[in-house]
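Some notes on the structure that comes next.
With one protein chain held back, the other chains of the complex are shown just where they sit.
Moving on, here comes chain A:
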(Lines give C-alpha, C1' and ligand atoms only; values in the text may rest on other atoms or scores of the structure.)
Protein backbone atom coordinates (compact mmCIF):
# COMPACT_ATOMS: atom_id res chain seq x y z
CA UNK A 1 0.00 0.00 0.00
CA UNK A 2 1.15 3.47 -0.81
CA UNK A 3 2.68 5.56 1.90
CA UNK A 4 0.58 8.65 2.70
CA UNK A 5 2.42 11.82 1.87
CA UNK A 6 0.81 15.15 2.65
CA UNK A 7 1.87 18.41 1.11
CA UNK A 8 0.65 21.57 2.75
CA UNK A 9 0.56 24.29 0.14
CA UNK A 10 -0.71 24.20 -3.40
CA UNK A 11 1.75 26.44 -5.12
CA UNK A 12 4.57 26.07 -7.57
CA UNK A 13 6.81 24.11 -5.20
CA UNK A 14 4.09 21.61 -4.47
CA UNK A 15 3.26 21.10 -8.12
CA UNK A 16 6.89 20.59 -8.97
CA UNK A 17 7.34 18.09 -6.14
CA UNK A 18 4.38 16.06 -7.33
CA UNK A 19 5.77 16.13 -10.82
CA UNK A 20 9.21 15.00 -9.71
CA UNK A 21 7.82 12.28 -7.51
CA UNK A 22 5.53 10.90 -10.13
CA UNK A 23 8.34 10.79 -12.63
CA UNK A 24 10.48 8.84 -10.22
CA UNK A 25 8.07 6.57 -8.45
CA UNK A 26 4.48 6.95 -9.46
CA UNK A 27 2.28 5.26 -6.89
CA UNK A 28 4.87 4.92 -4.19
CA UNK A 29 3.12 7.62 -2.24
CA UNK A 30 -0.53 8.41 -1.79
CA UNK A 31 -0.30 12.14 -2.10
CA UNK A 32 -2.66 14.70 -0.66
CA UNK A 33 -2.19 18.39 -1.36
CA UNK A 34 -3.80 20.89 0.97
CA UNK A 35 -4.16 24.40 -0.50
CA UNK A 36 -5.77 27.49 0.91
CA UNK A 37 -6.51 29.22 -2.38
CA UNK A 38 -9.73 27.99 -3.98
CA UNK A 39 -8.15 27.10 -7.33
CA UNK A 40 -5.71 24.79 -8.99
CA UNK A 41 -2.05 25.62 -8.57
CA UNK A 42 -1.00 28.42 -10.86
CA UNK A 43 2.15 30.16 -11.88
CA UNK A 44 2.40 32.92 -9.34
CA UNK A 45 5.23 34.54 -11.24
CA UNK A 46 2.79 35.36 -14.01
CA UNK A 47 0.30 37.14 -11.78
CA UNK A 48 1.75 40.41 -12.99
CA UNK A 49 0.90 39.40 -16.53
CA UNK A 50 -2.66 38.78 -15.44
CA UNK A 51 -2.69 42.17 -13.76
CA UNK A 52 -1.33 43.73 -16.92
CA UNK A 53 -4.03 42.03 -18.91
CA UNK A 54 -1.54 39.99 -20.89
CA UNK A 55 -2.96 36.72 -19.54
CA UNK A 56 -5.91 35.46 -17.55
CA UNK A 57 -5.97 33.17 -14.55
CA UNK A 58 -6.88 30.11 -16.58
CA UNK A 59 -3.88 30.57 -18.77
CA UNK A 60 -1.46 30.60 -15.86
CA UNK A 61 -2.73 27.38 -14.29
CA UNK A 62 0.23 25.08 -13.92
CA UNK A 63 -1.52 21.80 -14.58
CA UNK A 64 -5.07 20.86 -15.49
CA UNK A 65 -7.20 18.93 -13.01
CA UNK A 66 -6.71 15.77 -15.06
CA UNK A 67 -2.99 15.93 -14.54
CA UNK A 68 -3.42 15.81 -10.79
CA UNK A 69 -6.01 13.11 -11.08
CA UNK A 70 -3.83 10.98 -13.31
CA UNK A 71 -1.19 11.07 -10.63
CA UNK A 72 -3.60 9.98 -7.97
CA UNK A 73 -3.25 13.14 -6.03
CA UNK A 74 -5.97 14.12 -3.61
CA UNK A 75 -6.42 17.84 -4.02
CA UNK A 76 -7.81 19.66 -1.04
CA UNK A 77 -7.82 23.21 -2.29
CA UNK A 78 -9.73 25.98 -0.64
CA UNK A 79 -8.85 24.16 2.54
CA UNK A 80 -6.67 25.84 5.12
CA UNK A 81 -4.49 23.66 7.34
CA UNK A 82 -5.10 24.39 10.99
CA UNK A 83 -2.53 22.40 12.86
CA UNK A 84 -0.06 19.57 12.65
CA UNK A 85 -0.18 16.91 15.29
CA UNK A 86 3.16 15.20 15.35
CA UNK A 87 2.06 12.58 17.82
CA UNK A 88 -0.82 11.36 15.72
CA UNK A 89 0.84 12.33 12.47
CA UNK A 90 -2.25 14.12 11.26
CA UNK A 91 -2.88 17.52 9.76
CA UNK A 92 -6.13 19.09 10.87
CA UNK A 93 -7.96 21.51 8.61
CA UNK A 94 -9.96 24.54 9.56
CA UNK A 95 -12.97 22.69 8.28
CA UNK A 96 -12.46 20.25 11.11
CA UNK A 97 -11.34 17.42 8.92
CA UNK A 98 -7.93 15.91 9.30
CA UNK A 99 -5.54 14.07 7.05
CA UNK A 100 -3.05 11.48 8.20
CA UNK A 101 0.46 11.34 6.89
CA UNK A 102 3.49 9.22 7.00
CA UNK A 103 5.59 11.99 5.51
CA UNK A 104 4.73 15.65 5.53
CA UNK A 105 6.00 18.37 3.22
CA UNK A 106 5.52 22.00 4.13
CA UNK A 107 5.27 24.11 1.00
CA UNK A 108 3.35 26.93 2.54
CA UNK A 109 5.19 29.67 0.70
CA UNK A 110 5.22 33.20 1.93
CA UNK A 111 2.89 36.12 2.19
CA UNK A 112 3.25 39.74 1.24
CA UNK A 113 4.11 41.98 4.14
CA UNK A 114 1.76 44.67 5.11
CA UNK A 115 3.93 47.36 6.63
CA UNK A 116 2.83 48.18 10.19
CA UNK A 117 1.91 51.74 9.32
CA UNK A 118 -0.91 53.83 10.61
CA UNK A 119 -3.70 53.42 8.13
CA UNK A 120 -2.43 50.13 6.76
CA UNK A 121 -5.81 48.56 7.33
CA UNK A 122 -7.76 51.19 5.41
CA UNK A 123 -9.86 50.20 2.46
CA UNK A 124 -7.97 50.42 -0.78
CA UNK A 125 -4.73 49.18 0.75
CA UNK A 126 -3.70 45.98 -0.95
CA UNK A 127 -0.92 43.52 -1.31
CA UNK A 128 0.03 41.74 -4.50
CA UNK A 129 0.32 38.08 -3.79
CA UNK A 130 -2.51 35.98 -5.08
CA UNK A 131 -5.36 35.77 -7.48
CA UNK A 132 -7.72 37.61 -5.17
CA UNK A 133 -5.29 40.51 -4.94
CA UNK A 134 -5.08 40.66 -8.69
CA UNK A 135 -8.85 40.78 -9.00
CA UNK A 136 -9.06 43.68 -6.54
CA UNK A 137 -6.25 45.61 -8.20
CA UNK A 138 -7.70 45.17 -11.64
CA UNK A 139 -10.95 46.66 -10.45
CA UNK A 140 -9.11 49.68 -9.08
CA UNK A 141 -7.05 50.14 -12.22
CA UNK A 142 -10.06 49.89 -14.45
CA UNK A 143 -11.42 53.00 -12.78
CA UNK A 144 -8.27 54.91 -13.78
CA UNK A 145 -7.54 55.44 -10.12
CA UNK A 146 -4.31 56.81 -8.79
CA UNK A 147 -2.42 54.00 -7.15
CA UNK A 148 0.79 54.14 -5.21
CA UNK A 149 2.92 51.04 -5.08
CA UNK A 150 5.11 50.92 -2.01
CA UNK A 151 8.28 48.99 -2.74
CA UNK A 152 10.61 49.10 -5.72
CA UNK A 153 11.69 45.51 -5.76
CA UNK A 154 10.82 42.86 -8.28
CA UNK A 155 7.25 42.52 -7.02
CA UNK A 156 6.61 46.23 -6.78
CA UNK A 157 7.87 46.88 -10.28
CA UNK A 158 5.78 44.11 -11.70
CA UNK A 159 2.73 45.36 -9.83
CA UNK A 160 3.30 48.93 -10.94
CA UNK A 161 3.71 47.89 -14.53
CA UNK A 162 0.62 45.70 -14.41
CA UNK A 163 -1.40 48.51 -12.93
CA UNK A 164 -0.30 51.12 -15.39
CA UNK A 165 -0.98 48.68 -18.18
CA UNK A 166 -4.49 48.16 -16.82
CA UNK A 167 -5.17 51.85 -16.87
CA UNK A 168 -4.16 53.17 -13.46
CA UNK A 169 -2.08 56.21 -12.79
CA UNK A 170 0.82 54.75 -10.88
CA UNK A 171 3.51 56.09 -8.61
CA UNK A 172 6.11 53.85 -7.08
CA UNK A 173 7.58 54.83 -3.74
CA UNK A 174 10.79 53.09 -2.80
CA UNK A 175 12.57 53.49 0.46
CA UNK A 176 16.22 53.19 -0.72
CA UNK A 177 18.11 55.20 -3.28
CA UNK A 178 17.79 52.65 -6.04
CA UNK A 179 15.33 50.16 -7.44
CA UNK A 180 15.83 46.43 -6.89
CA UNK A 181 18.74 47.07 -4.62
CA UNK A 182 18.92 43.42 -3.67
CA UNK A 183 19.57 42.44 -7.28
CA UNK A 184 21.01 45.47 -9.02
CA UNK A 185 23.93 47.80 -8.59
CA UNK A 186 23.56 51.53 -8.83
CA UNK A 187 24.09 51.85 -12.55
CA UNK A 188 21.72 49.09 -13.48
CA UNK A 189 19.14 50.50 -11.11
CA UNK A 190 19.55 53.93 -12.62
CA UNK A 191 18.97 52.58 -16.10
CA UNK A 192 16.02 50.53 -14.86
CA UNK A 193 14.53 53.66 -13.34
CA UNK A 194 14.75 55.45 -16.67
CA UNK A 195 13.12 52.54 -18.44
CA UNK A 196 10.37 52.21 -15.83
CA UNK A 197 9.71 55.92 -16.02
CA UNK A 198 9.46 55.65 -19.77
CA UNK A 199 6.61 53.21 -19.19
CA UNK A 200 4.66 55.98 -17.50
CA UNK A 201 5.39 55.11 -13.90
CA UNK A 202 6.41 57.89 -11.58
CA UNK A 203 9.34 56.61 -9.52
CA UNK A 204 10.11 58.13 -6.12
CA UNK A 205 13.35 57.05 -4.48
CA UNK A 206 14.35 57.51 -0.86
CA UNK A 207 10.65 57.76 -0.24
CA UNK A 208 9.84 56.16 3.10
CA UNK A 209 6.11 55.92 3.69
CA UNK A 210 5.19 56.81 7.25
CA UNK A 211 1.43 56.95 7.14
CA UNK A 212 -1.51 56.07 5.05
CA UNK A 213 -4.19 58.69 5.25
CA UNK A 214 -7.94 58.45 4.82
CA UNK A 215 -11.12 58.15 6.74
CA UNK A 216 -12.19 54.67 5.93
CA UNK A 217 -10.76 54.57 2.51
CA UNK A 218 -7.23 55.53 1.58
CA UNK A 219 -6.88 59.06 0.24
CA UNK A 220 -3.15 59.75 0.42
CA UNK A 221 0.14 58.58 1.81
CA UNK A 222 2.60 60.60 3.80
CA UNK A 223 6.33 60.28 3.39
CA UNK A 224 9.05 60.74 5.99
CA UNK A 225 9.99 64.06 4.48
CA UNK A 226 6.46 65.28 5.06
CA UNK A 227 5.26 65.10 1.50
CA UNK A 228 1.78 63.84 0.95
CA UNK A 229 0.80 62.02 -2.18
CA UNK A 230 -2.85 61.63 -3.10
CA UNK A 231 -3.88 58.05 -3.74
CA UNK A 232 -7.02 56.10 -4.41
CA UNK A 233 -5.22 52.88 -3.70
CA UNK A 234 -2.00 51.61 -2.17
CA UNK A 235 -0.23 48.37 -2.92
CA UNK A 236 2.29 47.04 -0.44
CA UNK A 237 5.05 45.30 -2.29
CA UNK A 238 7.66 45.77 0.36
CA UNK A 239 8.73 42.27 1.13
CA UNK A 240 7.45 38.84 1.97
CA UNK A 241 7.42 36.71 5.08
CA UNK A 242 7.64 32.90 5.05
CA UNK A 243 4.51 31.18 6.19
CA UNK A 244 6.01 29.19 9.03
CA UNK A 245 3.51 29.56 11.86
CA UNK A 246 1.90 26.18 11.27
CA UNK A 247 5.27 24.49 11.54
CA UNK A 248 6.41 26.57 14.48
CA UNK A 249 3.24 25.82 16.41
CA UNK A 250 3.78 22.14 15.83
CA UNK A 251 7.25 22.35 17.32
CA UNK A 252 9.18 22.29 14.10
CA UNK A 253 12.31 24.39 14.34
CA UNK A 254 11.95 27.80 12.70
CA UNK A 255 14.05 30.89 12.49
CA UNK A 256 13.31 33.26 9.64
CA UNK A 257 11.77 30.31 7.93
CA UNK A 258 11.35 26.63 8.55
CA UNK A 259 14.83 25.31 9.13
CA UNK A 260 15.77 22.46 6.85
CA UNK A 261 18.89 20.46 6.16
CA UNK A 262 20.46 19.55 2.82
CA UNK A 263 17.80 16.86 2.40
CA UNK A 264 14.99 19.36 2.93
CA UNK A 265 14.20 17.70 6.22
CA UNK A 266 13.28 19.71 9.29
CA UNK A 267 14.42 18.90 12.77
CA UNK A 268 11.55 16.45 12.91
CA UNK A 269 12.03 13.21 11.04
CA UNK A 270 9.85 12.85 7.96
CA UNK A 271 8.72 16.46 8.12
CA UNK A 272 10.14 18.40 5.20
CA UNK A 273 9.88 21.91 3.89
CA UNK A 274 10.52 23.40 0.44
CA UNK A 275 10.07 26.71 -1.28
CA UNK A 276 9.70 30.16 0.16
CA UNK A 277 8.72 28.96 3.60
CA UNK A 278 11.97 27.08 4.06
CA UNK A 279 15.26 28.32 5.41
CA UNK A 280 18.25 26.42 4.08
CA UNK A 281 21.72 27.16 5.36
CA UNK A 282 20.41 30.43 6.71
CA UNK A 283 18.83 31.52 3.43
CA UNK A 284 15.14 31.99 2.71
CA UNK A 285 14.70 32.23 -1.03
CA UNK A 286 11.93 34.31 -2.48
CA UNK A 287 12.20 32.96 -5.98
CA UNK A 288 10.87 30.00 -7.82
CA UNK A 289 14.09 28.42 -9.06
CA UNK A 290 15.35 27.42 -5.61
CA UNK A 291 11.94 25.99 -4.85
CA UNK A 292 12.19 23.84 -7.96
CA UNK A 293 15.71 22.76 -7.04
CA UNK A 294 14.50 21.86 -3.60
CA UNK A 295 11.51 19.97 -4.95
CA UNK A 296 13.78 17.93 -7.18
CA UNK A 297 16.15 17.06 -4.38
CA UNK A 298 13.34 16.22 -2.02
CA UNK A 299 11.66 13.99 -4.58
CA UNK A 300 14.91 12.14 -5.00
CA UNK A 301 15.27 11.79 -1.29
CA UNK A 302 11.73 10.51 -0.89
CA UNK A 303 12.48 7.93 -3.53
CA UNK A 304 15.55 6.75 -1.70
CA UNK A 305 18.09 8.48 -3.81
CA UNK A 306 20.97 10.33 -2.24
CA UNK A 307 20.80 13.73 -3.91
CA UNK A 308 21.52 16.66 -1.66
CA UNK A 309 20.74 20.34 -1.96
CA UNK A 310 23.57 22.79 -1.46
CA UNK A 311 21.73 25.99 -2.13
CA UNK A 312 20.78 27.70 -5.37
CA UNK A 313 22.45 30.18 -7.65
CA UNK A 314 19.98 32.96 -7.33
CA UNK A 315 18.90 34.62 -10.48
CA UNK A 316 16.23 37.16 -11.05
CA UNK A 317 14.34 38.04 -14.17
CA UNK A 318 12.08 41.02 -14.06
CA UNK A 319 8.88 40.01 -15.84
CA UNK A 320 7.90 43.30 -17.26
CA UNK A 321 7.17 43.44 -20.92
CA UNK A 322 9.94 45.20 -22.83
CA UNK A 323 12.04 45.65 -19.72
CA UNK A 324 14.66 42.97 -19.60
CA UNK A 325 16.41 42.79 -16.29
CA UNK A 326 18.40 39.84 -15.09
CA UNK A 327 20.55 39.37 -12.07
CA UNK A 328 22.34 36.27 -10.88
CA UNK A 329 24.91 35.33 -8.29
CA UNK A 330 27.05 37.95 -6.68
CA UNK A 331 26.13 41.25 -8.21
CA UNK A 332 28.24 43.55 -6.09
CA UNK A 333 32.00 43.67 -5.97
CA UNK A 334 33.52 41.96 -2.98
CA UNK A 335 37.15 41.54 -2.05
CA UNK A 336 39.03 39.63 -4.70
CA UNK A 337 36.24 39.99 -7.21
CA UNK A 338 36.70 41.84 -10.47
CA UNK A 339 34.04 43.68 -12.36
CA UNK A 340 33.46 43.99 -16.07
CA UNK A 341 30.80 46.44 -17.09
CA UNK A 342 29.28 47.63 -20.33
CA UNK A 343 26.72 50.34 -20.60
CA UNK A 344 25.01 51.88 -23.55
CA UNK A 345 22.13 53.82 -22.06
CA UNK A 346 21.22 55.06 -25.51
CA UNK A 347 20.25 51.47 -26.26
CA UNK A 348 18.84 50.99 -22.74
CA UNK A 349 21.61 48.51 -22.12
CA UNK A 350 23.70 47.77 -19.07
CA UNK A 351 25.68 44.67 -18.25
CA UNK A 352 27.94 43.80 -15.41
CA UNK A 353 29.84 40.62 -14.72
CA UNK A 354 31.59 39.74 -11.50
CA UNK A 355 34.65 37.54 -11.94
CA UNK A 356 36.25 35.65 -9.08
CA UNK A 357 39.32 33.48 -9.62
CA UNK A 358 38.76 33.55 -13.34
CA UNK A 359 35.19 32.34 -12.96
CA UNK A 360 31.89 34.08 -13.39
CA UNK A 361 30.43 34.75 -9.95
CA UNK A 362 27.58 37.02 -10.83
CA UNK A 363 25.89 38.96 -13.56
CA UNK A 364 23.54 41.86 -13.97
CA UNK A 365 21.95 42.35 -17.37
CA UNK A 366 19.59 45.16 -18.21
CA UNK A 367 18.10 45.74 -21.63
CA UNK A 368 19.46 42.62 -23.25
CA UNK A 369 19.14 39.48 -21.21
CA UNK A 370 19.73 37.03 -24.02
CA UNK A 371 22.87 35.84 -22.24
CA UNK A 372 21.02 35.09 -19.01
CA UNK A 373 20.95 31.34 -19.41
CA UNK A 374 24.55 31.26 -20.42
CA UNK A 375 25.51 33.32 -17.39
CA UNK A 376 23.67 30.97 -15.07
CA UNK A 377 25.36 28.03 -16.72
CA UNK A 378 28.78 29.62 -16.33
CA UNK A 379 28.11 30.50 -12.71
CA UNK A 380 26.82 27.02 -11.94
CA UNK A 381 29.55 25.13 -13.72
CA UNK A 382 32.25 27.46 -12.43
CA UNK A 383 33.86 27.29 -15.85
CA UNK A 384 37.13 29.14 -16.24
CA UNK A 385 36.28 32.11 -18.44
CA UNK A 386 39.75 33.61 -18.58
CA UNK A 387 40.20 32.94 -22.28
CA UNK A 388 36.87 34.54 -23.11
CA UNK A 389 37.07 37.33 -20.64
CA UNK A 390 37.44 40.18 -23.12
CA UNK A 391 34.44 39.07 -25.12
CA UNK A 392 32.35 37.58 -22.32
CA UNK A 393 30.04 40.50 -21.78
CA UNK A 394 29.35 40.78 -25.49
CA UNK A 395 27.78 37.37 -25.62
CA UNK A 396 28.35 33.77 -26.34
CA UNK A 397 28.58 34.03 -30.11
CA UNK A 398 31.58 36.33 -30.00
CA UNK A 399 33.31 34.25 -27.38
CA UNK A 400 32.89 31.01 -29.18
CA UNK A 401 33.90 32.53 -32.48
CA UNK A 402 37.03 33.81 -30.86
CA UNK A 403 37.79 30.45 -29.35
CA UNK A 404 37.16 28.71 -32.66
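By our rule, a contact is a pair of C-beta atoms (placed from the backbone, for glycine too) under 8 Å apart; a residue touches a chain by one contact, two chains touch by 3 or more; residues count from 1.
Just so we're on the same page, contacts and distances are computed from a predicted model.
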Write down which listed name, "Tryptophan synthase beta chain", "Nitrate reductase", "Extracellular solute-binding protein" or "Putrescine ABC transporter permease", is the UniProt protein name of the chain that is not shown. "Nitrate reductase"
Among A:96, A:116, A:304 or A:346, choose the residue that contacts the chain missing from this document, as touch is defined above. A:346
Hey, which of A:67, A:374 or A:394 is the one touching the hidden chain? A:394
For chain A, the residues touching the chain missing from this view: 338-347, 349, 355, 368, 389-391, 393-394, 398, 401-402
